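Pasting a structure here, questions to come.
In this view, the complex is presented without one of its protein chains, the others remaining in place.
Coming up: chain A.
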């Protein structure tokens, strides 16, 4: 099957000399949900902007369903809808006017029935005659989504769709994404929340410093990344980790007040219950405990490091 989007050797160096992307290769299949993960400044938005025609690449090619995105830009762009990260709206326009405007901009004939359904799906129908400046931030985000879907795109880009979004909108957005997927729309979203990728995506790509360091099936990646840390605040400080607890590879922190255990949250036996039982047998009391997922930042550092090791070995 022909991929719906294929990117080869894509590079971008800004005038300032900042190299935002270097040699990105990526293929997206029709109908999949692809999550692009990466810390701020990794190049996610630049990548999306190039594919959508907003930024000119310094090198490489982008092909959308067989159409070269610069030579055959009309065919390529009319297939793509983009919801940018920032809320860029025309403050004085009415909701329905701005959404219809977007449809016309993409060269599609008027279709009031489709626009009505779209606005209803996004709970915007009641607000259709409101000026955009009168809307809340969440509502503006919905308008942006409606604009992006106004021309019935086959590929939808969502750039940080849930940054600063309330719970209700987040839920609606996921429902919408699922609905679109059922209609065969390909969705590419960027995020720096790993949970978001976990919930939605079929595949995940990790981008760091302008390089795509990992592209994997979601489940495989989660296994790889699913490390957690358990921190126990001890009732009495310890000088050393008791030998009886050696098998958990514990570390002491906070001048002996904290016991730190790193474990694989996806494993069948995480070792947490047995650790706690053993501690109570030994009479080591604790006041509080918390577990944290290793932050995405740590994961990236780990992945980048791994990548370098591989390169060195090769």
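The rule is short, and it goes like this: a contact is a pair of C-beta atoms (placed from the backbone, for glycine too) under 8 Å apart; a residue touches a chain by one contact, two chains touch by 3 or more; residues count from 1.
FYI, contacts and distances are computed from a predicted model.
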item: Chain excluded from display, named as in UniProt, from "ABC transporter domain-containing protein", "Lactate utilization protein", "Transport permease protein" or "Acetolactate synthase"; value: "Transport permease protein"
item: Touch criterion as defined above, residue of A:55, A:130 or A:215 at the omitted chain; value: A:55
item: Contact residue for the chain not shown (choose from A:24, A:62, A:80 or A:234); value: A:80
item: Touch list for chain A against the chain that is not drawn; value: 14-15, 52-56, 73-78, 80, 82, 84, 86, 88-93, 97, 101-102, 104-109, 147
